[in-house]
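A selection of the complex's chains, in situ.
Chains: A and B, in written order; residue numbering restarts at 1 for each.
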Amino acid sequence: QQKAHFQQQIHRLNEICWDKCVTDKPSSKLDSRTEGCLNNCVDRFIDASLAITQRFAQLIQKQSMN
Amino acid sequence: AHELLKKMTEKCFNKCVVRPGTSLDNSETKCLNLCVDRFVDAYNITTKSYGTRIQ
């Protein structure tokens, strides 16, 4: 089941990063800019997920205190 | 809250991280935080409007 979750995450990340990084018509090789973008995209998406989850937790906590 | 977080993450990542670099810079992090706040605002408005309407 954990493997299924991993696979699903890969498909989701791949779709998000493909849409963000591969904007031109496909050519005979991934150019280095696109390759760098794809690598960074995965890492920044994880960073962003963590930042967003943290902020959201703070919001929930603040609301439950009021 | 899992579905909310998932949608929020996709929408805010796409809005705030236009060209992913080697780390999140300050403006991206600030944008992500504001985006969470506004997404929750929007969610609260949607919930209230929908709740009122279908009563």
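The criterion applied here is as follows: a contact is a pair of C-beta atoms (placed from the backbone, for glycine too) under 8 Å apart; a residue touches a chain by one contact, two chains touch by 3 or more.
All values reported here derive from a predicted model rather than from experimental measurement.
Only one copy of each distinct protein chain is displayed here, while the full complex in this structure file has the stoichiometry A x3, B x3.
Methods note: only the chains that are shown with their structure count from here on.
As a whole-number value, the distance joining the C-alpha centres of chain A and chain B reads 14 Å. Those residues of chain B that touch chain A in the complex are listed here as 1, 5, 8-10, 12-14, 16-17, 19-24, 28-29, 32-33, 35-37, 40. On the chain A side of its complex with chain B, the touching residues are 16-17, 20-21, 37, 40-41, 43-45, 47-49, 51-53, 55-56, 59-60.
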